[in-house]
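Every protein chain except one is present and positioned as in the full complex.
Each chain gets a letter, A and B, in the order it is written, and its residues are counted from 1.
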Amino acid sequence: MRSLYRVVKNLLPLNINLSRAGALTAFMAMALPLAGCTGSSDYPVIFPHGPDAITERDLLFIAVAIMLIVVIPVFVLAVWLPLRYRASREAPDYDPNWDHSHRAEVVIWLVPALIVCAIGSLVWIYTHRLDPYRSQMAEGKPVVVQAVSIDWKWLFIYPQQHLATVNELVLPTDRPVSLRLTSTDVMTSFFVPGLTSQIYAMAGMGTRLNFQPGPVETYTGRNSLFDGKGFPDQKFPVRIVTAENFKNWIDTVRKAPLQLTPHKYQMLSKSGAMPHPLHFSSADPELFARIVKGEHSAASMIVSSRSK
Amino acid sequence: MHTETAHSHEAMLFEEREFGFWIYLMSDAIIFSLLFATYAVMRHATAGGPGAADIMELPTAAIETALLLLASVTFGMAAVALEDKRRNAILVWLGISFLLGAGFLGMEIHEFIGLIAEGASPQRSGYLSSFFVLVGTHGAHVTAGLVWIATAVAQLMRTGPTEAFAARFKRLGLFWHFLDIVWIGIFSIVYLPGVLQ
Partner (left out) sequence: MLGKLTLHVLPLYSPIAMSGAAMELLGVLFIAALITWFGKWRYIWNEWLTTVDHKRIGIMYVVLAFVMLFRGFSDAFMMRMQQATALNGHGYLPPEHFNQVFSAHGTIMIIFMAMPFLTGIINFVVPQQIGARDVSFPFLNSVSFWLTAAGAALVLTSLVIGRFTTAGWTAYPPFSELPTSPGSGTDYWIWAVLVSGVGSTLTGVNFVVTIIKRRAPGMSLMQMPLFTWAAFITAILMVFAFPGVTVAAALLGFDRFLGMHFFTADAGGNAMNYINLFWLWGHPEVYIVILPSFGIFSELVATFSSKRLFGYVSLVYATMVIGILSFTVWLHHFFTMGSSADVNSFFGIATMVIAVPTGVKIYDWLLTMYRGRIRLTSHMHWTLGFMVAFVIGGMTGVLLAIPPVDYVMHNTLFLVAHFHNMLIPGSLFGLLAGYQYWFPKAFGFRLDEWWGKTSFWFWFVGFYVAFMPLYVLGFMGMPRRMDYYQNPAWQPWLIVAAIGAVLIAIGILCLAIQLVVSIRRREELADLTGDPWDARTLEWMNASPAPLYNFAVVPEIHDREELAWRKERGISHDAPAHYTPIEMPCNTSTGVLIGGAAFVLGFAVIWNIWWLAILAFAGVIAATIVKGSVPEEEYTITPDQIAALESRGSGPLLGFLSPLEDERGDHSTHGLLNSIGD
């Protein structure tokens, strides 16, 4: 697979100009409807800062540009043909029995097929390059964060630092991030628009999301998969900070009065949103593994809390 | 088409029904294949409860298989009897098929009750849910087959081996043999690996 991937990659010069071409298209497309409306920060998908999200945006616009080859003629023909050949004009070139042309058929099959080949190669290359499970390609020891989706909040465990937060994700700008995700009960989707890809969090298993955090920036992350009454509140600030600020932040959290004891975890597992972030100065690094194994049996606790 | 006689009109209707029944069976086969897939997915989802090796008994499964396959053979005998329009022979063979099928079903119910009594109920784990539903869906089909055989017997006694009866008997045969094929799948995907483990 990998060798095939290399061959395709070398065949296509596209990857070199990808981001420049994409940014240009993006600018042209967005300048029209969005100018003057609101700031670019309101459009995180179009104006991303995370390296992955930028490539994903570029991919989107390059694909649109390629597809316009087929789409624009449809617009033109769907307006021009009915005007040119409307019955009242009684055009002399009326040909009621013209129903086949080899040349036309070849073109209408071949052109879309070639376009699909082009976009399909992009799919192959960039799905591998942006695979959330890919091992880190950048320098540096990754920051490991374990995210647990609980009704309707996110618990972030930092096993390397032995601490945890609720509804606040802080990451240093200079190190890759290795996120592992699970859920206590329902299926949710971890999504930080403008930063990186989204991925599901599911009970009884851990999914992964590895990415580069990019420049210093603040984002809003959330769950994007509907999971009940408090769904709109399941959001959290994501802050990408300098190495130094990250260290300072760790020190602040270390001084927090709360500790993530099993009892505290049980309290957290009850359904309800959490409007303000919580800090836990200590957390069991094995907690995540136990949640994945279902040893905390969140489902049974949710039964009791929901039925009230 | 202009000189369509009553007979050919009826024959066309029977032909259409048989074809339609084939199509229906394909849809049913997909239901079973999805249940097989679900079973395969949940193979190890025992949640600490009993697994395949704990609940499978080869002798029971072997006897069940024998009963069901024999019921197909005897059904075939009924089909042979229908060729010669021997009404009583058809009745006897259909009766034996019914008894064999009922025996299969009885053993299966007995097996299920035993498992539930041992605590291997479908509520115990995802694996057991998938086992009970896959095997149970086949069992429900066998039940439907038995009801169908009973109505076929009633029809035969009322009308004798008419064309209408023969057409219906043919569809019943398709259904009955289809259940064998599904069972062979269950035997080789559910029971055999369970025992060989």
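In this text, a residue touches a chain if its C-beta (ideal position, glycine included) is under 8 Å from a C-beta of that chain, and two chains touch if they have at least 3 such contacts.
Treat the numbers as computed from the prediction; the structure is a model and nothing was measured.
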Hidden partner chain, touching residue among A:D99, A:E139 or A:D251:
A:D99
The missing chain sits against chain A at residues 1, 33-34, 37-38, 42-46, 48, 52-53, 55-57, 59-60, 63-64, 67-68, 70-71, 74-75, 77-79, 81-82, 85-87, 90-91, 93-101, 104-105, 108-109, 111-113, 116, 119-120, 122-124, 126-128, 130-134, 183-187, 189, 191, 193-194, 196-200, 202-204, 207-208, 220, 222-229, 231-232, 294, 297-300, 302-303, 306-307
Tell me where the left-out chain touches chain B, residue by residue.
1-4, 6, 9, 12-13, 15-17, 19-20, 23-24, 26-28, 30-31, 34-35, 38, 41-42, 45-47, 122-127, 129-130, 132-133, 147, 151, 154-155, 164, 168
